[in-house]
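Below: the structure, in structure tokens.
What you see is the complex with one protein chain gone and the rest in place.
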Amino acid sequence: MGLSRNFTSDNVTPASAAIMAAVAAANQDRVPSYGGDAYTARLQAMLGDLFETPVTVFPVATGTAANALALAQLAPPYGGVYCYESAHIVTDECGAPEFFTGGAKMLGLPASDGKITPAALAAAIATAKDMGVHHVKPAALSLTQATEWGTVYDPDEIGALAAVAKAHELPVHMDGARFANALAHLGCSPATATWRNGIDVLSLGATKNGALCAEAVVFFGDASRAVDFGRRRKQGGHLWSKMRFLSAQLLAYFADDLWLANARQANAMAAQLGAGLRALPGAQVLQSIDANEVFVALPEAVVLHLERAGFGFYRWPVPAPVDGVSIRLVTSYATTSDDVAAFVAAAAHSFG
Amino acid sequence: MGLSRNFTSDNVTPASAAIMAAVAAANQDRVPSYGGDAYTARLQAMLGDLFETPVTVFPVATGTAANALALAQLAPPYGGVYCYESAHIVTDECGAPEFFTGGAKMLGLPASDGKITPAALAAAIATAKDMGVHHVKPAALSLTQATEWGTVYDPDEIGALAAVAKAHELPVHMDGARFANALAHLGCSPATATWRNGIDVLSLGATKNGALCAEAVVFFGDASRAVDFGRRRKQGGHLWSKMRFLSAQLLAYFADDLWLANARQANAMAAQLGAGLRALPGAQVLQSIDANEVFVALPEAVVLHLERAGFGFYRWPVPAPVDGVSIRLVTSYATTSDDVAAFVAAAAHSFG
Amino acid sequence: MGLSRNFTSDNVTPASAAIMAAVAAANQDRVPSYGGDAYTARLQAMLGDLFETPVTVFPVATGTAANALALAQLAPPYGGVYCYESAHIVTDECGAPEFFTGGAKMLGLPASDGKITPAALAAAIATAKDMGVHHVKPAALSLTQATEWGTVYDPDEIGALAAVAKAHELPVHMDGARFANALAHLGCSPATATWRNGIDVLSLGATKNGALCAEAVVFFGDASRAVDFGRRRKQGGHLWSKMRFLSAQLLAYFADDLWLANARQANAMAAQLGAGLRALPGAQVLQSIDANEVFVALPEAVVLHLERAGFGFYRWPVPAPVDGVSIRLVTSYATTSDDVAAFVAAAAHSFG
Partner (left out) sequence: MGLSRNFTSDNVTPASAAIMAAVAAANQDRVPSYGGDAYTARLQAMLGDLFETPVTVFPVATGTAANALALAQLAPPYGGVYCYESAHIVTDECGAPEFFTGGAKMLGLPASDGKITPAALAAAIATAKDMGVHHVKPAALSLTQATEWGTVYDPDEIGALAAVAKAHELPVHMDGARFANALAHLGCSPATATWRNGIDVLSLGATKNGALCAEAVVFFGDASRAVDFGRRRKQGGHLWSKMRFLSAQLLAYFADDLWLANARQANAMAAQLGAGLRALPGAQVLQSIDANEVFVALPEAVVLHLERAGFGFYRWPVPAPVDGVSIRLVTSYATTSDDVAAFVAAAAHSFG
């Protein structure tokens, strides 16, 4: 497919120039390995400032590693993690959370827009408590932000869910693979989007939004929650010897608001795409476009036409019946207004 | 410590310029994620040519990941992996092999020079078979090349060990974190150093020898041994979305014999270091210097002097008693003849 | 509650007299430990005759152990096991299957009567195959017989499900915690109920139907599927040193058709209970009563009355809305016709 026609995912993109430059700049000197370097120390301080609270930060290379290691820190083998029933941790990580926890269950809750509700969470916990040792122990809550359907929890929604969790002593994890996109949408501070509303641990993604391969597991507050996480990361094979190359990416990502600039561009392109599609009779936009994903139902003939024209995207079944075929379109920091216009024009043309 | 005075490890080095350039060059276009890119395809072909046999190659970012995933492919939870009793997989990976296998035991065999013997291996397997289900099942053999003591198995030694393993249907893994250094020493073909003498799976390191963060798990021969390894890597969080950045490093590493050139430099520097130290009365070089590591016993006062002079190295206890203090010195592709000369001169001076 | 009023489960019962006598009779002599005894050898032969095919039999003490060990033999850590979404292995074993497999997922399929359908199974496998390494690998099918809703798959239904599984090379497990009850209902041979219709491994329960603590994992056909299962059982802590006391229970269970006689009594009592409840206006029997469980919806006042009268049973929420409260009643070999009559009379009386 043509490069500019690729809407399959935000992980098909190259890295932002500033991030690549930071990696190259770090490529000098012999420096201590395994995170004993100055880059990693600076990252720790930078994220403490950014989140306005002490944090303990562990860079890793993939989002699956960030999520699975974080959940292993929170849930024992006989534990259960409440989450959206089609969350990435349930459907797309080949059982990584079960593997890293040593057997915990991902307990999926329904949500038509990807945002689970306090009532559903409370009911599920109550059922578990009734069943005693036969049921896994309620151990954690995991929220995806932005969600798998491109929607975004607002801080009050997070706070309400976290309140239910904490009433039962469950820590709260956020899968922030697209945290920057959510934050760009919310316009609030990183603190408000996380720990001020009850998030204890954040998988903070950068790869989809401009890095080569960089995520961070961020523990908020005192370091007690993070105890031994360094060994967990090492045992998982996720401790880089040349850690500077991970930390340098993240330093550049957060410097000069690059992360938010990138996310705003991605979000804006999704909004433009949504507006263009909504204007087409016969196209049905399926979810609120809060971040950088667009789900739309189109007639089969239109989808076929777009595929043949070289546009890249996934057919994406949705739970509720739709007219035609539902597809997912993902924009990124590298998506241009022309890219979007070309897609909308092709769609419009195919409606004929 | 002064940059040129750091002999702590070969992982404190920056990346080779050619490898960094390759990463930068790969930073364009939207390309398929998760290894569906052309870089990864080229790597597969290149390693097939290099090893003169079909291979199945899985790039990962760390040596611990390569080893632990490879061993998990070979050993069940109730299995045992025979290896040197102080192998990296036993002592330095925080239990990663046990974790990834789901409980297998690393069964250490003694070896004064890091090279286990066919007789010790055969005896250990015989004991296991006598004990039946109470003992873990003999499941695999793992050899480190170059060894943890800087020595190198020659191909006949590998073949003899593999023959014992295969007489009991055990597959053979090689931890090749420093495979290039071993190969530079042996001067044989990669094929002779591996599958032609019974190696089934190789953890092929590049990070210590010039990459940013690149290793590869290489399965030799038909793909049956590698079945489902892709899922295992994904479940371990080791599948990069932007895989091109791993594959591009490895392409540059093997191009134009960079890997061997780097290894030869590291080995030559270790040889120079050993020669310089051997010339000092009161210094006792403790192992054959086959690759890029030097173990030497020096008087305590000399070691202190070198530490205070800003040289970096580890005090490294050895099983047999020595006069003074034993230390480990590691050279790398970035070590220069002047670096070595400065160290030797300082040591000589401190003997006074 | 009064003894005869306990309908909570079939595991509240004592053991059949013949089984207790067999345990006492085995309590003499010093005999080889860990299953090297003659009792265990006889059990192996007896089940081969019973199932009309070679079998490999592993006695264990609990149904959770039987299921979890059997599934661990079939599914890798990165695998998925298809089953009914509220199967015992999903909801009642505290994550044992996930733990013993090292991370595999239980992939629940919907079924209003506890019996999953070939179409749902085929669709789920197709989705998994589309997702590649991001999804766990389809690894096994597990059917509960009798089901969690007291219904029973007939042999053709099993065969049709197994055919879908085998078209994708998935082995098929049967959770036969209440296999005797199912067989008593079907009236076919054990072979027809299992391997002749595609079952590869059976968790064969005895504890609920008259034993103290005895289940058996039965592998059908040649022993290849059972390779190393002995080590898996040992590693799970489920190999008894004094195995004779497990095997003796099972020998007595299958001798003189005790297992079927017990199951027929339990089933007959459930049928009598169902008939009595169906005759009450306002009671709604919710599932076909094929085995020894009765699910019935009753007015809240009636349920309260029965509870206060000392009858034991669980309130048991069902997916579809019902009038009043749904409860579960379980009969056993120890249930008498008088026990049932007393319950029905009390229910009738409380309707006033």
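Letters are used for the chains, namely A, B and C, taken in the order the chains are written, and counting of residues starts over at 1 for each.
Basically, contacts are C-beta pairs under 8 Å (C-beta built on N, C-alpha and C of every residue); 3 or more make two chains touch, one makes a residue touch a chain.
Not measured: the values here are computed from a predicted model.
The residue from C:24, C:38, C:167 or C:255 that touches the chain not shown here is C:24. Across A:88, A:137, A:242 or A:305, the residue that sits in touch with the chain not pictured is A:137.
Residues of subunit A in contact with the chain left out of this view: 34, 76-78, 102-103, 133-134, 136-137, 228, 230-235, 239.
In the full complex, subunit B touches the hidden chain at residues 77-80, 91-96, 98-100, 102-105, 131, 133-136. Against the chain not displayed here, subunit C makes contact via residues 3-4, 6, 8-9, 11-15, 20, 23-24, 26-33, 60-66, 68-69, 93-96, 99-100, 207-208, 212-213, 231, 234-242, 245-246, 334.
In this section, only the chains that are shown with their structure count from here on.
Think of the whole protein's Cα atoms as having one middle point; the chain whose own Cα middle lies nearest to it is A.
Look at the CA centroids: the one farthest from the centroid of subunit B belongs to C. Rounded to whole angstrom units, the spacing between the C-alpha centres of subunit A and subunit C is 41.
Rounded to whole angstrom units, the spacing between the C-alpha centres of subunit B and subunit C is 50. Counting partners per residue, subunit B has 231, 234-235, 239 as the residues that reach two or more other chains.
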